[in-house]
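Only a single protein chain was left out; the remaining protein chains are all shown in position.
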Amino acid sequence: MTFPVLSVIVFTPLTAALIILMIPAQRKTEARGVALAAATFALLLSLWVYIQYLTQHLTGYQFVEKYDWLPMLGISLHFGVDGISAPLVLLTGVVMFTGVLISWGDNNPHVMAGIQDRPREFFAFLFILASGVFGVFASLDLFMLFFFYEIAVFPMYLLIVIWGWIQTREYAAMKLTLYLFIGSVVALVGALAMYWVAGRNTGVYTFDMLQLEKAGFSASFQNLWFLPVFFGFAVLGGIWPFHNWSPDGHVAAPTAVSMFHAGVLMKLGAFAALRVGIMLLPEGAKHWSWVIMLCAGVAVVYGAFIAFVQTDLKYMIGFSSVSHMGLVMLGLSTLDKNGLTGAGVQMFSHGVMTALFFAVTGMIYDRSHTRQIPELGGMNKVMPFAAIGFIIGGLVSMGMPGFSGFIAEFPIFLGVWQSQWLVAVIASISIIITAAYIMMNIRKVFFGKMPEKLEGHMTDVTVLDKVAITTLCVLMIGIGIFPSVMVPMVQTGVQHILTLLGGA
Amino acid sequence: MDFLNTHLLSLILFFPALSAIVMLFLPKDETRLLRWFAFAASLIPFALSLALWFSFNPTAVGYQFEEKYIWYAAIGSSLHLGVDGLSLTMVLLTTLLTPLAILASFSVTDRVKPYMMLFLFLETGMLGVFMAVDLLIFFVFWEVGLVPMYFLINQWGSANKDYASLKFMIYTMGGSLGLLLGIQLLGALFGTFDLAAITTNWTSAQGFLLGFPISTVKTVIFWAFVIAFAIKVPIWPFHTWLPDAHTEAPTAGSMLLAGVLLKLGAYGFLRLVLPLYPDQAKEFAWALALLATAAIIFGAFAAYGQTDFKRLVAYSSVNHMGFVVLGIAAAALAAGTADARIAMNGAILQMFNHGLSAAGMFFLVGVIYERTHTRNLNEFGGLFPLVPIYGGILIFTSMASLGLPGLNGFVSEFLVVRGSYPILTPYTAISMLGLLFTGAYILKGIRQVLHGPMNEHWTHGEHQLTEINTREIIVMAPLMALILVIGIWPAWILNVINNAVVHLF
Partner (left out) sequence: MFTSTTFLSILPETLILILGVILLIVEPFWKVKDPSSGGDEQRRNAGWLTAGGLFAVLVISVLVGRPGDPTSTFGSSIRFDWLGFFFKMLFIFGAGITALLLMDHEKVGRRGEAYMLLLASTIGMCLMASAADLITLYLAIETTSIPLYVLAGFMLTDEHSTEAGFKYLLFGAMTSAIMLYGFSLLYGFTGTTNLYALADAFKSGQLAAPVMFGLIVLIVVGLGFKVSVVPFHFWAPDVYEGAPTPVSGFLSTASKAAGFAVIARLFLVVFHDVAVDWAAVFAILSAVTMTVGNLLALPQKNLKRMLAYSSIAHAGYAMIGIVAVSKLGITSVVFYLLAYIVTNLAAFGIVMTVGRVTGSDEYDAYRGLSRRSPWLALVMLAAFLSLAGMPPFGGFIAKVLVFAAGIQANYIWLVVIGILNSIVGLYYYLNVLKYVYLFRMEKEDEEAHPIAVTRPYAIALVVLVLGIILLGTVFAPWFGFSNAAAMNLF
């Protein structure tokens, strides 16, 4: 029997969460230690899965495990990763690891960075969320996918409400939870409809997605249900016009949660929209792809413009995420090889990039207690390491060649050219807007003169912060210079989707 | 040595970047070590490119020292490098100017480590553009070069650096947007980015594309390419970023900006626009010629009107690069004729020459600025007796820029004019008038700095002007030597260039 690596990955955070809860509340360092150990373990395992997939040139669903869960309804605990989800599993591992590192914080009473209030509960909730995320990426069963999807969503509420930014946390947390919940239940209805119709068509009632792929849904059925299912999930992906929760949520969330939120959770939406929407309802996808393209195109440009005018650093990043996730959706909407490949890589690239952004923003905020760009300046002097990290993130965000953002965005645009050239032209405006606001804000925040009231209050980031920043940067540069460490793998996943779409 | 021979280009290309990464681990306070390390690291690519120059076979057709590695198989792009006579010249120019720029930066004391690292990264970016034989790789390095330059201006520039650096960035990125879209379209069409394959497929493409006749599409993309490169060159009226960027950039940054970065634009015309769009280039050559003429005339006028020494030199770049574009326009209009080849030879040589003289001029401006902390021409005057050696060097370099026979500027400008005259008579005629103004502004600059009534401010006390030092002379020496050599005996370099021109156009 092979080592059930995926279920170990999925349940490691959950187990760790339980262990952490058992630790007495005062022993904060132990709680953090357990968290870090678990995160490292999960990261190593997900890295192992990734490397295995890559080096053995695997294709299709691998590391498959299947346990009957509710055979009567055809629900099984069915795990497996393909070329699209394996990078996302790795991404989750990375974000989890770095999220723990930067939440460790600095107990210096002048700094109080990271999570100092009830770290035990914080890590426990965060890890429950992480388990949910791993579960979604690894699930090949529609029911289990929903199951983990909801698990990934609800801890957000608590994480934001308890440890979030005091001014908006109540509002933002509730808004976020309700948006996501509405989206997911709408998609759930679609999924249940699929279940019944597939059962009637084939005589086998099952939630197994591999079987649902072959269920032969009629075109009218697909056309009817594609939009609810796709948009239901895409809400979490921050698709315009349902993106409103996302910047608010980013801003209100504590640093590590913002990292998870923008880095991983938004991918969850896009991924589920792909896996359930496009892969199970390919005809519907073809029929409606123009709607998605339209919404995504608007998101890309509109998000960039809104980000441009923000004065709050986190809002800026939040809206830039809307814009970048728009690119993912744009890639998905092309339904062709390049676009889908780009979307797959962009999910990873954006995840790492935005995690880095939020990490650095958090480090700044913890020390300066403001995120207003006009009130910041000269951070480069006290935290040069963080500045370099942020700049690299900025370059990725601009789609600068040599970094992962370019590797991801280029094929997306190639794909869009092939289906709707005008959208490509319009969407490309965002590149220049992004460059403008990223460069402007980097200059304002990190260079220039430090405002007087911050003088002397600022300290450099901790060693753990540096480890986190380095990890994230290495990934972005690595993929940027050597795209073949990820792209061929994503392509194997895309190939399967293309088969479902009836194309090449 | 086999490895060296087969990997010469990638060695030259990546050595600076790798050295920069090594520098990351050097202590940041050891400024001497950092400076010498960076200098040494930039000398090695120079040595290698000399080796490249000498083992280059000028008579062979096509690219030499080709290397091809898998890079981005998914979209059909590979790290495909190669040089021909055209790019070889540019590679040599880049590897020559970078060590000089680094040497010129020894006076920088603020954050030496990132400064030097940025220079080395910049070198890799520039070299990559010249070596790329793959459209996507071309674009990658095109953009990569932008970032170090942005930070060099933004971090080590003078007063108005924020505005200038952002303008530089936005202009160039805005310009390259069209290029990016064009490249994407080509890539999407052919599934490959290999330059040779795209050239064949694209020039022979027929029928309809995206619902338009292919010629319309070609025209649109042609202009997208042209604008991207025109901004970089810069061609009037896209030049407004240049004086700002130059003025604010640190000396060495200006040297590379004028010496190499501007050449990227012209190189783009030669490498991509002409081969990919021969018909469109021919059709719109008049427009290019018109803009080039405007650049020459207005550049000269604007230079004359400056009171800032550095801005004066910056506008002179607009003026000089105008000749490059004029040559290109002429070559595009009458591709294949002997006149066209002459114009083309002139344009390419002018790129090289301008690289030498502009770098030298900017450096000399920097030398005096470091001592006086002003670039205002009205605050100088009569400095020659104070700094005779500096004065001599300045006059020598200015003369090269002015196009004095016997120095390199004359050779290339003559070739451009000679080649273009039969093809674009009115434009060339007007441009030759521009040469007159070139003389005017250069002489004005020399007069205001070196001659006239001596400004007593600089003669004594803490403001006493000191003579140019040995290091600075060492920076200028190779430039001056080359200026003179090419002026007297241009054949060694023209040979290489001409061969490429004959095969290319």
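Per-chain numbering from 1; labels A and B assigned in written order.
The definition used in the following text is that a residue touches a chain if its C-beta (ideal position, glycine included) is under 8 Å from a C-beta of that chain, and two chains touch if they have at least 3 such contacts.
The structure displayed is predicted, hence computed values, not measured ones.
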Partner chains on view for the chain not depicted: A
Sole residue of A:79, A:146 or A:446 that reaches the chain not shown, by the stated touch rule: A:146
Option from A:51, A:70 or A:422 whose C-beta touches the chain left out: A:70
Those residues of chain A which, in the complete complex, touch the missing chain: 21, 25, 68-73, 118, 121, 143, 146-148, 150-151, 153-154, 157-158, 161-162, 169-170, 173-174, 177-178, 181-182, 185-186, 188-189, 192-193, 195-196
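One rule holds in what follows: only the chains that are shown with their structure count from here on.
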Distance from the mean Cα position of chain B to that of chain A, given in whole angstrom: 42
Complex interface listing, chain A residues touching chain B: 338, 341, 395, 398, 400-402, 406-407, 410-411, 413-415, 417-418, 421, 424-425, 428-429, 431-432, 435-436, 439-440, 443, 447-448, 482-484, 487-488, 490-491
Contacting residues of chain B [partner chain A, same complex]: 70-75, 136, 139-144, 146-147, 150, 154-155, 162, 165-166, 169-170, 173-174, 177, 180-181, 184-185, 187-188, 210
